[in-house]
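Please read through the structure below; I'll follow up with questions.
Here the complex is missing one protein chain, while the rest keep their positions.
Right, subunit A next:
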């Protein structure tokens, strides 16, 4: 199936007392979906899962991204990554390619307090939506808590 260049990748992590703890996932136009979660707390170990989603799922993912209008935003005024950690959102969609990097955001209070609350809110909600989607896929496909 010919389609425009498309993938999404999200990373959130930090270096801390329990080593490098992170979650990361990516979805590609061909349906490949990869997920990794590393938490050393209480001896939890690295989880790495891969699955393939259908074209309808990819279409829905694109809709979510297009509706969010995140491609119009810019991360230059967003909080910089810190010792608390960072988030990265990379999206390639047709001829546009973003790779946004910012600190971890605890809540909408952090969003409001930033220098670009409108843009950061778009990012915050989209990340919520993407995490929700991937967690649903993992939960249903593998019957594990992501």
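Points to keep in mind about this one:
Keep in mind that, in the parts below, contacts are C-beta pairs under 8 Å (C-beta built on N, C-alpha and C of every residue); 3 or more make two chains touch, one makes a residue touch a chain; residues count from 1.
The working rule: contacts and distances are computed from a predicted model.
Only one of "RRM domain-containing protein", "Snrnp sm protein, putative", "Cullin family profile domain-containing protein" or "SKP1-like protein" fits the UniProt record of the hidden chain, and that name is "RRM domain-containing protein".
The omitted chain makes contact with subunit A at the following residues, 5, 7, 9, 11, 13, 15, 19-20, 22-24, 26, 28, 30-32, 34, 36, 38, 46, 48-57, 59-60, 63, 67, 74-76, 88-90, 92, 95-101, 125, 129, 132-133, 136-137, 139-143.
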